[in-house]
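Before I ask anything, let me first share the structure, which is written out below as structure tokens.
For this view, one protein chain was removed and the others were kept in their places.
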Amino acid sequence: MPTVYVTVPTDAAEEIAATLVEERLAACVNAVDCHSTYRWDGRVETDTETILLVKTTDAGYDRLKARIEELHPYEVPCIERFDAADTLECFGSWIDDTVD
Amino acid sequence: MPTVYVTVPTDAAEEIAATLVEERLAACVNAVDCHSTYRWDGRVETDTETILLVKTTDAGYDRLKARIEELHPYEVPCIERFDAADTLECFGSWIDDTVD
Partner (left out) sequence: MPTVYVTVPTDAAEEIAATLVEERLAACVNAVDCHSTYRWDGRVETDTETILLVKTTDAGYDRLKARIEELHPYEVPCIERFDAADTLECFGSWIDDTVD
């Protein structure tokens, strides 16, 4: 099943996570604060951000991705999908039942 | 090699991680605190949890998974396996030597 890795501004993290779960695009979101280093317009920048690890279904992934793009304040957001090679059966069933 | 992604209550994280390493089911565990948002019994809930990123071998994965289920206080625990596409050779050898 997919886990979607998204980085967001820390002050937007809670609202984006709540929206994805309220709209049944995700069953759960784990939010982790991080320190980011990146190159932008030729300069090395650093910033505090939050990583969202978003749990959804194969069938729900495309709608989730489109909705994150809409909600996201960045011009070029990090949205990447990582597929689990195995998921505990009852946890997978819960995600299937929870995501529309 | 597998990295197993598990979310646990923060106050149980240290003991579960130590048990998995002491019993040679894992070579190492990286524990990261997170803020979780999820749907349960029809309501959107939030909670503080800890993500365990557990390093083991292909051969050890099934026993590790069964032991995490035993140790875990949740009815429906998040236990998911992600396979590395590449692992630094000496690190892979260390995991192989450390896990029973």
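Order of writing sets the labels: A and B. Residues in every chain begin at 1.
We adopt the following convention: a residue touches a chain if its C-beta (ideal position, glycine included) is under 8 Å from a C-beta of that chain, and two chains touch if they have at least 3 such contacts.
Nothing here was measured: the structure is a model prediction, and the numbers come from that model.
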Positions on chain A contacted by the hidden chain, ascending: 2, 5, 7, 32-39, 44, 46, 49, 51, 61, 65, 69, 75-83
Residues from chain B at the interface with the omitted partner, ascending: 1, 3, 13-14, 17-18, 20-22, 24, 27-32, 53, 55, 82, 84-88, 90-91, 94, 98
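We adopt the following convention: only the chains that are shown with their structure count from here on.
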Interchain centroid distance [CA atoms averaged], chain A/chain B, Å: 20
